[in-house]
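See below for the structure under consideration.
Removed: one protein chain of the complex. Kept in place: all other protein chains.
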Amino acid sequence: MNLATDPWVWLAAILTLAIFSFLYRENPFYRFAEHLYVGLANGYAITIYWHQVLVPSLFTPVARNPNIATKVWLIAIGIIGALYFTRFIPRVSWLVRIPIAIVLGYWSGASLPRAVDAEIIQQLRATVVTRAHLAHWDTALWAILILIGVVATISYFFFSAERKGALKPISYVGIIFIMVGFGASFGYTVMARISLFIGRLQFLLGDWLGLIK
Amino acid sequence: MQRRIPLILVLVTGIFGALTFFIPHRTVQAADESMRNDVQRIITAFSLVLGVGSIVQHHLLKIRRKAEHWQYSYVTIAAIAISAIIGVFGGLDPARPGVLPTHIGSFSFHIQTLFTNMLVPLGATMFSLLAFFMASAAYRAFRARTVEATLLLAAAFILMLGAVPLGRMIFGPLPSFAEWILAVPNTAAKRGILFGVQLGIFATSLKIVLGIERGWLGGGGK
Amino acid sequence: MRTKGSARDFWARLQSIDRRWIYLVVWLVVMVPLIFPFRIRPKATPPVEKLFEFIDAMPQEKALVLSIDYGPDTQAELQPMLVALLRHAFATHHKVGVLAMVLTGLGLGENALSQVASEFNARAATHDDSIVNGEDYVFWGWNTPYITVMLGMGENISKVFPVDYYGAKTESLPLMRHLKNYADVGILVSLASSSFPQAWINLAQTQFGVKLGCGVTAVSAADFYPYLNSGQFSGMLGGMKGAAEYEQLVEEGMAKAGENWRLRARGTEAMSSQTAAHLAIILFIIIGNIAFFANRRRKL
Partner (left out) sequence: MTGLVMIALLVPALGPPTDVAARDVPNDGGGSVAVTWTASPDSGIAGYYVLRQAAADSSWDTLGFAGRLATEYSDDAATDGLKYRYKVVAASAAGNAESEVTSPVTSSPQWFNTDTTPALVGTAVLIAIIIYFIRRARQDRNLFIRRISGLDAVDEALGRATEMGRATLFVPGISGINDVATIAALNILGEVAKKTAKFGTPLIVPNADPIVYTVAREMVKESYTTAGRPDAFNQDIVFFVTDQQFAYAAAVDGIMSREKPATNFLVGMFYAEALILAETGASTGAIQIAGTDAVTQLPFFITACDYTLIGEELYAASAYLSREPILLGAIKGQDYSKAVIVGAIVLATLVALLTGLPVLRYL
């Protein structure tokens, strides 16, 4: 046994145990760690936004950049950002919608062609069966199976008609694919999650207690 | 006006965001870059002030009302204040110290030290709780109640068994079968779901840009 | 009658068992093998074997370059790979260059290098056997942007990393005389938690033809199989399992050379925990279903 002497290792170990204690039940140690965690996370976020956004992208260029147009542009953005504070002033609180509109509008618009290009067209191309797939029986069979699975899964999400007639068996095939896929994803992820716990135990037993080297 | 100005803004910025995808010209791309790097980042940074204001207010209210466990609210407020002061005034990069000293002798309390020794272990431990939660979720939910549930269970079972040496011992081709499930039925299902999701994203984005979807204005579609 | 009733109770209670018993079992089956390691000897899968054999058969003058493209959050899976690869290179007397693409990976590289170097030096009798910084290995450190690093290393590594991690002038290190650029690299292995291996293919391999291998987390392994099948990767380690298999091969290789050191193999140990945990969860599912059907039959 070879206990750690660094006070920070001790603190990290205590916090680790406090979180694990939640598995038994909610308790004062967990509650303390939880409140501390939330506070630190916010303090760290303030630090990051200050040093990595506000100072380099706003304050420094406004103070140092010789280009007047750039200065005015950045100050304007700063004012738009500051409109968030109007939420506390009831009469003009609607102004808070302006920065929200700029964020929301831009990203919504940007996602239109990108959803089509990067997702829909790419996935469509990947699903089409071509003669290249027919070279081997297995690639051919699996490509056809994927095509059937994709079509069936899509039809499971068809809302315009009741699941009757032809739609019923097709969407049932869809849910079968979905369930097998979900089960596989679940099983596949187990290993990685256990690795995370092993990592924490290696910290507790190794770095802190020195039980394992 | 309270609605029209925001709606005009989503339309204009939305059209701009969509068009930049098709136009490679330097002028347009430079404007797009400024939109992403300056406008969006700075606006987001300001929004954090709202968030921090909200959580501080939330806990002050608890303290004032002496709500249950109100004492812990002091922990959060103090942690925000202390770490923000250390971070903002002590600097983010240990090589470029700020105005506030961040160590006493060899004992460091730099924001990166707090990050590495408190935030990282707290986060890693929360994350690792999943090992336990996966076990208990599997125990409760993986019951062969219906055909669908049985398939879910069987697929998970095969994947888990395929990942450990025992799986190969029980049945040689098991790991390859597990890979096949991931590569074929799993891919088909995910792709099928994603088509719908992407169309939903497309339709919703379009409705936002055109001002049809107005929930974000706060309250109803008036 | 009574016994039958209690049996029923047993299944009913088992079906709705307090989840904390499950947590306790998971905790124990993971922890016990870490403290009292029992070794499951995993049989190496082809991707792992290929990487091992490639490095084993590499000409003596060619170096192994390891790129640390991960941070502390995925070190449980990837750090054992780094250690095993270093041991393999040192045991087969290959020179090693280490760099980091992820800034937080620097400390991990330093840990692994000093650990493995001291393992070898503790047993070294002569200068030739010992592992010396600057002669047997070099730790170049970190630089950015990655495109510049990956391309620049094809021209002159010392130019990309003017000083090494320890602050020494890279060019002045004896090892660097024989390690000028990719032409002197036998294989470069990218240990990554993100898509860095693809970047290595796109930049270093397509332009300079350098041989590549990769070590990735279990979750992302499926994304890299296509590159393995196409031969762009000469081998691949996936997750804790891949690390364990590699450790096993290294140990066997060293034993063949008469060196039975029984070094700590974190991947193999973790694999025991991993296996035990998987089996526990599988058993839970089986027990849960038995209880479910036993209960249902009672109701019918």
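Per-chain numbering from 1; labels A, B and C assigned in written order.
Note that in this section contacts are C-beta pairs under 8 Å (C-beta built on N, C-alpha and C of every residue); 3 or more make two chains touch, one makes a residue touch a chain.
As the structure is a prediction and not an experimental result, all values here were calculated from the model.
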Where the complex has a chain not shown, which of B:L61, B:V147 or B:M169 is the residue touching it?
B:L61
Contacting the left-out chain: of A:F59, A:W73, A:F158 or A:Y172, that is A:F158
Quick one: say which of B:I23, B:V147 or B:M169 touches the chain that got left out.
B:I23
On subunit A, what residues meet the omitted chain?
19, 22, 25-26, 30-31, 33-34, 37-38, 40-42, 44-45, 84, 87, 96, 100, 103-104, 107-108, 111-113, 116-117, 120-121, 124-125, 127-131, 134, 147, 150-151, 154-155, 157-163, 178, 182-183, 185-186, 189
Against the hidden chain, subunit B presents residues 18, 21-29, 44, 47-52, 54-55, 57-58, 61, 68-69, 119, 122-123, 126-127, 129-130, 133-134, 136-138, 140-142, 152, 190, 193-197, 199-208, 210, 212-213, 215-221
Residues of subunit C (touch criterion as defined above) contacting the omitted chain
19, 151, 154-155, 181-183, 204, 206-209
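Keep in mind that, in the parts below, only the chains that are shown with their structure count from here on.
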Counting only Cα atoms for the centres, state how far subunit A is from subunit C in Å.
26
Touching two or more other chains, which residues of subunit B qualify?
120, 124, 131-132, 134, 138, 153, 156-157, 160, 163, 182-183
Counting only residues that touch at least two other chains, what does the list for subunit A look like?
23, 188-191, 194, 196-197, 199
Would you mind writing out the residues of subunit C in touch with subunit A in their complex?
20, 23, 26-27, 30-31, 34-35, 75-77, 217-219, 239-241, 264, 266, 270, 273-274, 277-278, 281
Spell out the residues on subunit A that touch subunit B in their complex, using ranges where they run on.
7-9, 11-13, 15-16, 19-20, 22-23, 31-33, 35-54, 57-58, 73-74, 77-78, 80-82, 84-85, 87, 94, 97-117, 119-120, 123, 126-127, 142, 145-154, 156-157, 174-191, 193-194, 196-197, 199-200, 203
For the complex, which residues does subunit A have touching subunit C?
23-24, 188-192, 194-199, 201-202, 205, 211-213
